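Shown here: the complex without one of its protein chains, the others still in place.
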Amino acid sequence: MKKPAIESSDDRPVKTRWVPHGITWFILRRVLLGIATLFIISLIVFGATQALPGDAARAILGREATPQKLAAVRKQLNLNRPVTDQYREWLGGIVTGDFGRSLANQLPVSSFLGNRIVNSGFLVLLSAVISIPLSLLIGSLGALWRDRPFDTVTSIINLALAALPEFVIGVGLILLFATSVFQFLPAVSLISPDTPVWEELEFIVLPALTLILAVTPYISRIMRGSMIEVLESDYVEMARLKGLRERLVISRHALPNGIIPAIQVTALQLAYLAGGVVVIEFVFTFPGIGQALVDAVAKRDLPIIQSLSMLIAGVYVVLNLLADVATILISPRLRTSLR
Amino acid sequence: MTDQRTDVDGMSEAPVEPVSSPPPPRRSKRSPLAMTMARALRLGRTKVGLALVTVLVAVAAFGPLLAPESTTAFVGPPYQPPGEGAVMGTDFLGRDTLSRFLAGGRSVLILSLLATVLGLIAGVAIGLIAAYSRGSMDDVIMRSMDIVLAFPQIVFVLLLVSTIGPKLWLLVLTVAATHAPRVARLARGAALEVVERDFVKAAEVLGEPRWRILLSEILPNITSPLMVEASLRLTYSIGLVAAISFLGFGLQPPAADWGLMINENRVGLTVQPWPVALPTLAIALLTIGTNLIADGLARALIGVDRGTAEA
Partner (left out) sequence: MLEVENLRVELTYSSADIVDEISFHIVAGEVLGLVGESGSGKSTIGLALLGHQRRGARVAGGEVRLEGDNILTWSPGRLRKLRGGVVSYVPQDPSASLNPALRIGKQLEETLEAHAYGGSSKARHDRIDEMMSEVLLPADREFLQRYPHQLSGGQLQRVALAMAFACRPKVIVLDEPTTALDVTTQSHVLGTVRDLCVAHGVAALYVTHDLAVVASVADRLAVMYAGRMVELGPKEQLFKSAAHPYTKRLIQAVPDISGRFELVGIPGRAPPPGHRPEGCFFAPRCEFADDKARREFPGVTHVSESHQVRCWHAEEVFAEAARARGLRKDGSGRDEQDKGLLAVRGLQAYYRSRHVLHDVNIEVWPRQCVAVVGESGSGKTTLARCVVGLHREFSGEVLLRGKALETSARSRDQQSRRQIQYIFQSPYSSLNPRKTIGQIIAQPLRLFSDLGRRDAEARTIEALERVSLSGAYLSRYPDQLSGGERQRVAIARALAAQPSLLVCDEVTSALDVSVQAAIVELLGELQRDLGLGLLFITHNLALIRTIAQEVAVMADGRIVEAGPVASVLDSPQADYTKKLLSDTPSLTTV
């Protein structure tokens, strides 16, 4: 936060720049920006999958290409029409909720993915609900007990976990809890995509644990860093020198300021969870969108790939928007400087 | 406008990070970068990280020469546990686990190194230009970077693999492309701080050409954070490249590759865990090693720059 270029002297108090509709305006602007971003993202997704030079239908079918199959794929993806028409058709479909049909099994994308989205959503939400409070706690305690054993140990664990690719964590957990060392948890989620996962909770334990282990280090490191900075700030020292109880110094002066940077990172990490599920679901054959995406890439099932890419990018955009709004709302300086 | 808080009152000499040793002797003539490196090397974590990386790079580089068997020869029945004929047992087709493990590290290492270097160069260039041009140019550059950021790295790679197919050059390029905006953000952030410093303005007043300001005034001041970023990016590259192979979109069978090995042998985990455990462990130790180095550099960086006036 930079100081204003002009320091007012006593005679000219700074006016409160509170505009009644400041926040509404801000949110509206951010939403519009988000929509614009999504629009550009749709161009990239479409461009990368369908508008590449060459015969998309032949690329999709590969060796299985017969004249009949080629014609069918071309018809389904409108490949016979100009690229701009194809894009308009495709985007129109997405906006109105019609994502097309899967090339592999001819099911409508929405019904094919519906349950999987719910399953993945549940997995991500469950992991988030556990890992966010956990990592904020670990980070804050690490800062409060800086360089004491708890901090040293959690720092080292965080460092190691942050380094590991998710699938290595997943495979490691399988080796540890499901096969080689202990055998009390299922290694793979042998459930059909149509069964809601919460009815088979034991299958979700390892995937969720993997996600939690993958995300917690990042958020707790940021929280620790930002809390350390706040604890060394002049205003926390001042609060102590005013004779406030330590509990009050932490809860009223340190935490509310320390948590602000963590919000942005949390949003980023949640968005990352949406990507992290891809590999993790594959490791555990968990019936969610990640597994579906990997299958679709293997089969070159364009409508599924396009829809899932848009979905995951959309989640990112929305989460970022929420994080910005939350940051603005809890930091008075930003809130009142909105025009 | 005027920052007159110059008085830190004796405390400026107090080591803030306990890991850091007292400030360097005043009259040492080593460059700040060399001092960062020396401090990093004195930290235990950097040493452990370097040791891990050295061992695993050695395994990856010289492993193929040491492999007792050919990577494609069938030496026994599938999933034979460790024992006679195959020290680490056999894989799902009955090939020698140890030989395939020793041969399977090169690809991961080379591909991830290439991707990291490409991503860093592109990212630094973009970030520096954005930071120094400021204004609308900066906005446009960084907004377009933000859009790439909307895709988790692995999704972006899969998106391109889905149309072009599992080509290795594509893998390197797309992994580099997912790094570039992230590196650009960091480089820009670090450079923005430098651009505001008066020595950049001093060079402008003297009429120093723009490219020279970028290369000789700004770049040297962000090398330390860039080194940290480089080792972080290498960590992620290894993870990504291995993950792509694991998903089946990297090297194709019958190649020996750590990621691919884990995938191929998953089914037999209960009978013969080694063809999964060995590469998993190797990737784990390698990434932990590079991350430890990154952390060591980062800590050394804080220590060194804390000593100077503006930190």
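Order as written gives the chain letters A and B; numbering starts at 1 within each chain.
Definition applied: a contact is a pair of C-beta atoms (placed from the backbone, for glycine too) under 8 Å apart; a residue touches a chain by one contact, two chains touch by 3 or more.
These numbers were taken from a predicted model, which means no experiment stands behind them.
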| message | So one chain is hidden, and I want to know which residue out of A:A36, A:V83, A:L176 or A:L248 touches that hidden chain in the complete assembly. | response | A:L248
| Hidden partner chain, touching residue among A:D85, A:E202, A:E232 or A:D295 | A:E232
| said: I need the residue numbers on chain B that touch the omitted chain, in ascending order. | reply: 1-16, 18, 22, 26-29, 31-33, 197-199, 201-208, 216-217, 220-221, 223, 307-310
| note | Residue positions on chain A contacting the omitted chain are 1, 3, 5-10, 12-14, 16, 232-235, 237-246, 248, 252-253, 256-257, 330-333, 336-337
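One rule holds in what follows: only the chains that are shown with their structure count from here on.
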| query | Between chain A and chain B, what is the gap in Å from one C-alpha centre to the other? | reply | 22
| message | For the complex, give me every residue of chain B touching chain A. | response | 1, 16, 18, 45, 146-147, 149-155, 158-165, 235, 238-240, 242-243, 246-249, 262, 266, 269-270, 273, 276-277, 280, 283-284, 287-288, 290-292, 295
| note | Listed in rising order, the residues of chain A that touch chain B in the complex are 3, 5-7, 37, 40-41, 44-45, 48-49, 52, 56, 59, 147, 159-160, 162-168, 171-172, 174-175, 178-180, 187, 232, 271-272, 274-276, 278-279, 282, 293-294, 296-298, 300, 302, 305, 308-309, 312-313, 316-317
